[in-house]
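Our next item is subunit A:
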Amino acid sequence: MKYKSQKVARLYFIAALVLFVAQILFGLIMGLQYVMGDFLFPYMPFNVARMVHTNALIVWLLMAFMGAAYYLVPEEAETELAMPWLATLMFWIFFLAAGATVAGYLLLSYSDLAKLTMNDMLPTMGREFLEQPTITKLGIVVVALAFLLNIGLTILKGRKTVINLVLLMGLTGLAVFFLFSFYNPTNVVLDKYYWWWVVHLWVEGVWELILGAILAFVLIKTTGVDREVIEKWLYIIIAMTLITGIIGTGHHYYWIGTPEYWQWWGSIFSAMEPIPFFMMTVFAFNMVNKRRRNHPNKAAMLWALGTAVMAFLGAGVWGFLHTLAPVNYYTHGSQITAAHGHMAFYGAYVMISLTIISYAMPMLMGRTAANSNRSQVREMWGFWLMTISIVFITLFLTGAGVLQAFLQRMGENPTPFMVVQDKIALFYWLREITGVVFLIGLIVYLSSFFVGRNEPEPEVAVAE
Partner candidate 1 sequence: MEKQQKFGLRPCTWVYLVLVGLTFVTFFIGQMGLSGLKVALAVLFIALLKGQLVGDFFMGLRRVKGLWRWPVFIWLFIPGTLITTAFYLAARAST
Partner candidate 2 sequence: MAQAFTKTMARNIFYGGTLFFFLLFLALTFDSHGQFPSRDNRAALESPDLGPKIALGKKLWEENDCIGCHTLLGEGAYFAPELGNVYKRFGESKEAIMGFIKSRPKDGVPGRRSMPQFNFTDEELDALAEFLKYVSGINTSHWPPNVNG
């Protein structure tokens, strides 16, 4: 860590991990409700658990992105953060607002929360992933603006690197497209059309710029490969991402009242969406093979490579599985979607967050470059437990989804939804058990922060 103000990232990372735990706990509750329908009913209906599960994920990823930005922007720009105090202030505002929102979800009925927060004045609640009260959404906008101002000024006064520019573009895009969450017409088709401008253009658009920038930063630091090489790869990868991903939005416009040509446009372009992910995998392994030094933080390297592989599997392969319109006709809104969602979010965004946390945390905790060997080994156990769990969760949900599509949507005598759910309960049980293993992995991962704190950093042979 070269600049004092980078330290503010630590707050963001810790909060992110706290929310990560919350996300997983509520995920387990939901998983249990899938097989024991009355679990916690009526105190915590499924939709409440789901809101906490998904919103905690979104907020903790945003926290991690912000933390990543606060960490890497000063280092890249070679200057202190413009306004460290603003970063701290915004953290507390964001964290308390997120906490208050979750408390609102848990303590009040959703309709009472809507009344309390005066949803009538500007109704934006009750849409998937955008369940936050309008006032929370406004808060997110304020936090995002203050954050962009802070980061933007830092970049302006310092060295302008490609990584910083791409990161800034990604974060700006994130803020801009979030504004579509305030557009909520009664017309369901229009509502859904622009809802995707938030959701798709986030996760298959601007977030990938953030992902690319963070990955490039960690690879430069850990492999010592020439910045010039990494930066041009970064450009070409994000170029392919947006070239395929923007029109790729069309794969959400098959069955929601939008014109039918989207079936063609969406299928063709989203079929290309795995390409940038594949390039990212090739890129990451290439850079690691060409490394000019052996960084002592092996765990961070593992996370970085893991991101490249799992993002390709989750977003690329599992996305492609059901992206073509004729396939999607049978899989749309089934457990296949859930399978893809889980592996894509974990593989791309959770893992990149954990990559930067793994890379930066040792320095933020006052070490030179890496945690002790013991801590790193523990962390890698966490990596494997969580990653293998998510692979199996995905496989079980895919199994459930294939059966669901087959029983409920194909054949001569299609079966009603709830009957099908009973028939595929076995897969849900397996998923829930794997979810417990994931939680164990998470605990192991978190415990790595507390072991071997006083032990020395591993020594590395210097590569030529």
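In picking the candidates, the idea was that all candidates are chains of the complex that A comes from, given by their letters.
Quick note on the criterion: contacts are C-beta pairs under 8 Å (C-beta built on N, C-alpha and C of every residue); 3 or more make two chains touch, one makes a residue touch a chain; residues count from 1.
What you see is a predicted model, and the numbers here were worked out from it, not measured in a lab.
**Q** Could you work out which candidate touches subunit A in the complex, given the options 1 or 2?
**A** Contact with subunit A is made by candidate 2.
**Q** Mind listing the subunit A positions that touch candidate 2 in their complex?
**A** Per the touch definition, subunit A meets candidate 2 at residues 30, 33-34, 36-38, 41-42, 45-48, 50-51, 110-111, 114-115, 119-120, 123, 125-128, 131, 162, 184, 186-190, 192-193, 228, 231-233, 235-236, 238-239, 242-243, 246-247, 249-250, 253-263, 265, 329-330, 332-335, 337-338, 408-410, 414-418, 421.
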